[in-house]
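The block underneath contains the structure these notes are about, expressed in structure tokens.
With one protein chain withheld, the remaining protein chains of the complex are depicted in position.
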Amino acid sequence: MTPSGIITLTTDFGVADIYVGVMKGVILSINPQARIIDLTHDIAPQDFKGAGFALAAAYSYFPAGTVHVAVIDPGVGTSRRALLIQTYSHFFVGPDNGLFSFVLHSRDVQQVIELSNPAYFLPLQSTTFHGRDVFAPVAAHLSKGVPAGRMGRPVSDPVIASVAEPRFVDQRTLQGEVIHLDRFGNIITNIHKDVLDRFAQGDNFTVTIRKKKATRLVKNYAAGRDNELFCIIGSTGLLEVSMNKKSAAEYIGAQPGDGIILQKQS
Amino acid sequence: MTPSGIITLTTDFGVADIYVGVMKGVILSINPQARIIDLTHDIAPQDFKGAGFALAAAYSYFPAGTVHVAVIDPGVGTSRRALLIQTYSHFFVGPDNGLFSFVLHSRDVQQVIELSNPAYFLPLQSTTFHGRDVFAPVAAHLSKGVPAGRMGRPVSDPVIASVAEPRFVDQRTLQGEVIHLDRFGNIITNIHKDVLDRFAQGDNFTVTIRKKKATRLVKNYAAGRDNELFCIIGSTGLLEVSMNKKSAAEYIGAQPGDGIILQKQS
Partner (left out) sequence: MTPSGIITLTTDFGVADIYVGVMKGVILSINPQARIIDLTHDIAPQDFKGAGFALAAAYSYFPAGTVHVAVIDPGVGTSRRALLIQTYSHFFVGPDNGLFSFVLHSRDVQQVIELSNPAYFLPLQSTTFHGRDVFAPVAAHLSKGVPAGRMGRPVSDPVIASVAEPRFVDQRTLQGEVIHLDRFGNIITNIHKDVLDRFAQGDNFTVTIRKKKATRLVKNYAAGRDNELFCIIGSTGLLEVSMNKKSAAEYIGAQPGDGIILQKQS
């Protein structure tokens, strides 16, 4: 795979501290031509599931050969492994803690490498910041064309976290989960439109979340009436519960992990 | 106009979600050489006036041939049009909702195009995220030199929002409005220094805002006394009400839209 020269960064570091800037300095010291794109640094501390959701929804919009670095790493400095996953079109680099389950669940994986070759790390490695000492330099070398195989040895047992899948309770009832609240207050669920299509036609269903109901499936946000809670297929193909120019998440006090029930109408 | 290869982004997406990163992925997939600069993503949700103020104050500092993308788009997926505005030196791309009034009011406009040629969009367009599906790809193609005229058809009636102009109440009284509060708590008004010069000489005037008064016009922030509310011409040429090392906005509880009265002294 020819590298695109692009490296994306996803972390729980925030942008008030220098950690992200330092990673960029390390990358540019190794590959001055690298193009570095921030995916987000506002993942909640230690929330590797949130990071996985973000990366899963975004990575395919980048050119083939892009290196995606994700550092949500509460186990830094322990025996947790450092991973490089190569799929048919992208590289993923980060700790082996379930963060990359979304891609490990897929059939695109070509190889999974444990990063063990210090030739591609910074000369000194701390026990507290492998984003700087391991993941940034590895990403920079990958973006220059160093083959993944040189970075370490293949592993067959990367950590794969269970992903909350929607569940058909009965023919008339589908149970899902809130996985993300965005800045607009859209409540994003784990129910993909393909699953929804198998469950119901059009908006022949009612969604219940935190005892509130949404009964209409609309095409765009502006179609929502004043103070109406409605359903919409969001830009990543997932069912959202939303409001027009208002935060549905605040309105009903939704949280990631909340259950959501879809019931087919008679 | 030769493109500069630079694309600026102004949105109300925030940076905690992946929406901005996805737009960048789309741009780099079309033009790997594009230089992408974030103007701001912290526009309040749906605040197209705030976005217009930001862009108006910033765009001219970029090289000629820069593409400025702005996505504050509560009407996404409805019949609202998607626009490309070409001036003598810059391109502006975004929804037709008044966002670009500041440039449409000017005489620099060469052509206004309704984006209607799907050859320059992503293959599939959602009804919820045209930043990704329409505006990012159009900007990327423009930055590569595709002529604006190929992107769609000219329109003569873009949406132009009224801009709050300062008003001379009488010879001794000028009425203006707060248009922005910045991070330092500077209260930025819509009164340009040219208007002020026509109204009064030096600091021969008193400003009243939320019943508080500012009587001195100073040259720099450090000239302010402890707890003094003063006037200053800010970096964009607009009259600001400020304090030294303290937030004037918090001190008097100012909000965008607040009225402000200037009275000439006898």
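A few remarks follow.
Order as written gives the chain letters A and B; numbering starts at 1 within each chain.
Definition applied: contacts are C-beta pairs under 8 Å (C-beta built on N, C-alpha and C of every residue); 3 or more make two chains touch, one makes a residue touch a chain.
Source: prediction; values computed, not measured.
Interface note: of A:V76, A:L174 or A:V207, the residue touching the hidden chain in the full complex is A:V76.
Of the listed residues B:Q110, B:N204, B:S235 or B:Q265, the one in contact with the hidden chain in the full complex is B:S235. Only one of B:A54, B:L229 or B:A249 touches the absent chain when the whole complex is considered: B:A54.
For the chain left out of this panel, the touching residue among A:Q111, A:T128, A:N204 or A:Q255 is A:T128.
Residue positions on subunit A in contact with the hidden chain: 12-19, 21-22, 24-26, 28-29, 32, 36, 45-46, 74-78, 126-129, 132, in rising order.
In the full complex, subunit B touches the omitted chain through residues 4-6, 8, 15, 35, 37-42, 54, 57-59, 61-63, 66, 182-184, 219-223, 232-235, 244-245.
Just so it is clear, only the chains that are shown with their structure count from here on.
If each chain is reduced to the centroid of its CA atoms, subunit A and subunit B end up 32 Å from each other.
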